[in-house]
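Please read through the structure below; I'll follow up with questions.
Showing just some of the chains, left in place.
As written, the chain order gives the labels A and B, with residue 1 at the start of each chain.
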Amino acid sequence: MTDNEPIFDVAQLSHVELFTPKMDESLWFFKELLGLQESSRDGKSVYLRGYEESYHHSLKLTERDQPGMAQMGWRASSKLALDRRVSQIEKLGAGIGWVDTEAGYGPAYEYRTPDGHIQRIFWEVERATIPDSLKTPLINRPQKRPLSGVPVRRLDHVNLMCSDVGPMRRFYQEAMGTRLRETIIAGGGEVEVAAWMSHNNLVHDVAMMRDESGVKGRLHHVAFWYGYPQHLSDAADVFREHNIQIEAGPGKHGITQAAFLYCFEPGGNRVELFGDAGYLIFEPDWKPVVWEEKDLEAGIIWHGSQLPQEFFMVGTPPVPANE
Amino acid sequence: MTDNEPIFDVAQLSHVELFTPKMDESLWFFKELLGLQESSRDGKSVYLRGYEESYHHSLKLTERDQPGMAQMGWRASSKLALDRRVSQIEKLGAGIGWVDTEAGYGPAYEYRTPDGHIQRIFWEVERATIPDSLKTPLINRPQKRPLSGVPVRRLDHVNLMCSDVGPMRRFYQEAMGTRLRETIIAGGGEVEVAAWMSHNNLVHDVAMMRDESGVKGRLHHVAFWYGYPQHLSDAADVFREHNIQIEAGPGKHGITQAAFLYCFEPGGNRVELFGDAGYLIFEPDWKPVVWEEKDLEAGIIWHGSQLPQEFFMVGTPPVPANE
């Protein structure tokens, strides 16, 4: 393999761990409204998964005084791919070390993004145990579609706020071989404001955007996937009637062409529901789409709901009042 | 790279060339009803593309007395990946040789599947030239959405009929590193009846099914992508009113979870319109979903339109009457 060849060592975003100061309410939201399935509990944590996910969990909720992201995990494409990535992370000086005791997956290497977000990468995974009562004749689906709320199918992506997009974007490229799909460049070509990146055919499985607060390492949002726009309308209906704060949507971004709905789960973390497949990227020499300020009006919102100014400011954990 | 690692040398299905005995009517179908854009003409051939495809063409229509597939083309992930695949094809004794003169892409290596379907693989591509009048502020889309008919977005997959599925499936695995996603095994585990395979996160960019006629190397169908189920309903509306024969659909397969609509274009080739994303596969160690006879009722049709018996018999070119 030469330096010029694309890297395929990371297969997918596998899970995210969120902190919540309101565990009961957060669980109610994710289980009753979004139909996530509980796989197990452990101390102050609950492990959840979508009904079309075969792994033990894609969402770990952990009780804590402030919302935010504890860590997120990537599954490597192979055991060797994991080794190559760990070697590269260590070469970049971003490594923390091996974690051996987590439910749901085998030895994971923990590391930091330049902004401090904790990441894990691993190869071995544990599959969810599906009780017979949830088995489905649709055997490419791990279990029956839940009867609760408007059930999501799987975790889609994470969007990270960061003090400086450039180093974040380069770190993903260099450490993980992540491909840049779309980017916003402001200031006459000087300032990277946001980047959408992926390890596969999605337009993004990770995104990053500039945090104007100057605080480092915060979470912007976690996204779960429906694949059908009607479900965004259904979910919005349910959210309105159950006092879940909708921040924006349903609407359609120009960037990524995503049909979106943004809300805040009761613990305070922003959650996106994703209503279609956007577009998929198959071109191996994809030239990143560069949105300049003149194009941004169409890029931010192609049609439908606008984004409030807070969308670009609010992340978790919240910025302390005295900052 | 060891033998145990997945191969990522093929990036995507890039184009298909169909024969049509009724060029004018076929062009009317693909351009007026499906909104394909004409890139160029050349002798007896017309080159077409979907409005979200950046390459010169994804469909080449060539006039001939019988319908059928002339060849289909794969884009490699890199120049080196192309070299590796050609080397492997030659090692398997399936090679034909280099083709240098085709519009839309650079040097292509031509080879045969075990059943005789002509395939091409290449690295270099030519992008479509988009006139200014078709430029769109949605800059991740190559051109404006057409105003004609119910426009498709891109080529999705090809389904090949074959005399024996096992050798076809193994050839793709060995020659291309194609991953087996779902399969039908009949006869108590003895007979592979159909296989759905992909080089990326799609459940399939190529499929193959047993041709009961015993004829080799035929085409079952070519599929184009909408991504929204409503468009299948819209297309069916249009097809009914314009005497396009609908074979089946809209409906939903269990296998691949695809929202489908099958019709015959005026030249006689079966065309599928694909109304959602089905499900996407991110697991690097995906265990192929095996449909046995007992599961097939749910697998063939999960809900909606049934498939007629002809679906499993008819391909192009037609079987000569005296066979």
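Quick note on the criterion: contacts are C-beta pairs under 8 Å (C-beta built on N, C-alpha and C of every residue); 3 or more make two chains touch, one makes a residue touch a chain.
Note that the structure is predicted; figures quoted are calculated from it, not measured.
Whole-complex tally (this structure file, single sequence, 2 chains shown): 4 copies.
Rule of thumb we're sticking to: only the chains that are shown with their structure count from here on.
Per-chain CA centroids place chain A at a distance of 31 Å from chain B. Those residues of chain B that touch chain A in the complex are listed here as 1-2, 4-6, 8, 11-12, 52, 54, 75-78, 80-81, 137-141, 153, 182, 200-203, 227-229, 254-257, 276-277, 279-280, 282-284, 289, 291, 295, 298-299, 302.
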